[in-house]
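What follows is an incomplete set of chains from the complex, kept in their original frame.
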Amino acid sequence: MSLKNDIAAFLAKEFPQTKVTLEEVGPMSAIVRHKIGVEELRPGGAVSGPVMMAVADVALYVAILGEIGLEALTVTTNLSMNFLRKPSADADIIGECRLLKLGKRLAVGEVTIYSEGMIEPVAHAVGTYSIPPRVAEE
Amino acid sequence: MSLKNDIAAFLAKEFPQTKVTLEEVGPMSAIVRHKIGVEELRPGGAVSGPVMMAVADVALYVAILGEIGLEALTVTTNLSMNFLRKPSADADIIGECRLLKLGKRLAVGEVTIYSEGMIEPVAHAVGTYSIPPRVAEE
Amino acid sequence: MSLKNDIAAFLAKEFPQTKVTLEEVGPMSAIVRHKIGVEELRPGGAVSGPVMMAVADVALYVAILGEIGLEALTVTTNLSMNFLRKPSADADIIGECRLLKLGKRLAVGEVTIYSEGMIEPVAHAVGTYSIPPRVAEE
């Protein structure tokens, strides 16, 4: 199995409710997708904020898993979102994560969030995950 | 109808998917609740992050509505969350919002998030909403 | 010597450039002051942003020191500021910190920042400090 498949299977087990799916995982990076349908839209056609927060959270999580291996105990400690533009009601949401730091105890990354096909981002996030101590390390 | 009932009805119309319900709205403040069931839990019993983000977002929104009236065009521009402790799997999530500023163009508030019955907060959020220009005002 | 005096002396040694002084340290809390003079003002009389950031950073630091003891290796990992109102040019800046979490590895707190004598805050901050592992602990 590839790393991508391993992480996708792990994600499905750890976050069974999530609709976020893994597109790519690379060095210090990941790309995820959230299909947009009626359930993700508010009246008027706006993609709801929690959908974009879920994209940011999962994108960070899988980028970290790609570096440290499948580690369920890793938890979000901080997530800061800026909502920039109204997303399209007709396009999936894509999150592109780049890790800024991967330390022994903390990982920090940014996620740029797009409506698929739009050039300008609809949101931007920065998040911190706490990584549990490994045996015989700290 | 009371202000609380008006806002609850508006919330149901504007955020039809949300499970967040209004408990109280007061001067520059609001309290909301999110029932926790199987759908809100990850394996191991953790309340998922997007649930707590939704609580923060709605708590801010209704506190602002309580001050400016029912205004659908108000949108979140920034939401920063700190996750502090593992929430209880058996208790509802309660969000208590206090507005720090209510300007003509921006409102800023903080939300302290609890598992009902716990003394220490499980998360804390600060958010900014952009308020649309009113006719003949700016 | 009192705890307050110990921390004030430690602060003077560790942050020799800072103009922030300690007013009070209490359980999970601290109050600090920054005198405002010509050096802290921009043309037009606005207190500069970095002055308020320094107040937030030091208020968090001393509140943590009050709980864990004098520990130079504690470092800021995240600081998020919201600037709410124009501070007075004629009043000192006061920062009131309340810790939201004091864990073994991370401490999180909020700081409400006032121009002395004003009722409404001029800024609000939330910050995270990383606490180094203690010997034989982790």
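The letters A, B and C name the chains in turn, as written, and every chain counts its residues from 1.
Just so we're on the same page, contacts are C-beta pairs under 8 Å (C-beta built on N, C-alpha and C of every residue); 3 or more make two chains touch, one makes a residue touch a chain.
None of these values were measured; they are calculated from a predicted model.
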>> Beyond the 3 chains sitting in the coordinates, how many copies does the whole assembly comprise in total?
In response: 4
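Quick note on the criterion: only the chains that are shown with their structure count from here on.
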> What angle of turn lays subunit B on top of subunit C when you fit their CA atoms, given in steps of 5 degrees?
Replying inline: 180
> Same or different for subunit A and subunit C, where same means more than half of the interface numbers show up on both copies?
Replying inline: same
>> Centroid from C-alpha atoms only, then distance subunit A to subunit B, rounded to Å. What do you get?
In response: 22
> What is the distance in Å between the mean C-alpha positions of subunit B and subunit C?
Replying inline: 28
> Once you find the CA centre of subunit A and the CA centre of subunit C, what distance in Å lies between them?
Replying inline: 32
> Do you know which subunit A residues sit against two or more other chains?
Replying inline: 77-78, 80
>> Show me the residue ranges of subunit A that touch subunit B in the complex, using the header's touch definition.
In response: 13-17, 39-40, 42-44, 48-50, 53-54, 57, 72, 75-83
> In the complex formed with subunit C, which residues of subunit A make contact?
Replying inline: 77-78, 80, 105-106, 128, 130, 133, 138
>> List the residues on subunit C that touch subunit B in their complex, please.
In response: 80, 82, 84-85, 100-101, 108, 110, 112, 120-121, 124, 126, 128
